[in-house]
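Before anything else, here's the structure in question.
A protein chain is absent from this complex, but the other protein chains hold their places.
Take a look at chain A:
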Amino acid sequence: MGKKKEIVIQVMILLVTIILAAIISKEQFLSSNNLMIMLHQIPEFGLIALAVMVIMLLGDINLSVIAMTKLAGIVGGLFMISVKLPESILVISGIIIMIIIGLACGVLNGALVSFVGVKSIIATLAMMLLFEGVALDITHGGAVSKFPSTFLWIGNESIAFVPVPMIIFLIFGWVTWYILKKTQTGNLIYKVGEDKSAANYSGIDVKKIIFFAYCYAGILTGIAAIIMTSRYNSIRADYGTSYLLKSIVAVILGGVNVNGGKGSVIGVMISVCTLSVLSRVLGILEMNTYLIDFLMGLILLIVLFINYYLQKDKKITGE
């Protein structure tokens, strides 16, 4: 019951944002061109947000998601422009490489957090530094670009008016939902997030669950890397830095508990749309980009305030 109510609220917020956006920006926002741009923008951000979410369900935080995405994109991209192969094989192997690099980064994160036992924030900070360093080292700060045209199809074309990135996003949104709700491992992620030591005492292999979550987040960033590189047709070591805050805002706005154990994929997907609408409108209005960052921070604080007061009420009513 409570969950449904939350999702209804989420949808309401989204609708209100869209209506306000349409009013403020006049017809510009609702033009099919603009909507198409937005539908192309949401997926990469959404996938990164899902990666952040899976970790936050554990009560951990993953600061290295952006670095992972960039590294995966850069390695895969470099492979595609430097190896001579038939185009279709090249693109498929490029995609596979990106996913593998994402997964490998996730494995490193997961191993450091679960098996070595370093706190998630320190581990992912260190890994962020490492991944950024590697990305910087192999590109020397320059851009990797001019990918095969088949690869660009993924980021820029549509099937029956639905952009391909959106389809990928919906598929992986569903997969994430399925894993979290329908499989035992997913359920255990929630349990571990609620209380690690209780989970341990009840015989759950906490380390394995944590490791799995980081690996899955790694795969998601690999997918995000595919969309990101093909959409821009280039990738650089300093792309997408503003996504970290934005993805955390989206996850918390989507109703995920910062301390772990609570949150739904649908909520996050809706809040990703809300934030995308918001930043698109601010973009249309030619607002200062700094102001957008500032607003994202402010929204995060406001959501935290609201959550705090909601929780306070719950405590009083004894829920």
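Here, a contact is a pair of C-beta atoms (placed from the backbone, for glycine too) under 8 Å apart; a residue touches a chain by one contact, two chains touch by 3 or more; residues count from 1.
Heads up, the rule we're going with is that contacts and distances are computed from a predicted model.
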The complex has one chain missing from view, so what does its UniProt entry call it, picking from "Ketoacyl-ACP synthase III", "Sugar ABC transporter permease", "Aldehyde dehydrogenase family protein" or "Extracellular solute-binding protein"? "Sugar ABC transporter permease"
Absent-chain contact - pick from A:Met38, A:Ile61 or A:Ile270: A:Ile61
Options A:Ile95, A:Val134, A:Ile154 or A:Ala250, residue touching the unrepresented chain: A:Val134
Among A:Ile13, A:Ala104, A:Leu125 or A:Ile284, single out the residue that touches the unshown chain. A:Leu125
Which listed residue, A:Ile23, A:Ile81 or A:Leu304, touches the chain dropped from view? A:Leu304
Which of A:Ile37, A:Leu245 or A:Ile284 touches the missing chain? It is A:Leu245
State which residues belonging to chain A touch the missing partner chain. 61, 112, 116-119, 121-123, 125-130, 132-134, 136-137, 140-141, 196-197, 199-200, 206, 244-245, 248, 252, 258-259, 288, 290-298, 300-301, 304-305, 308
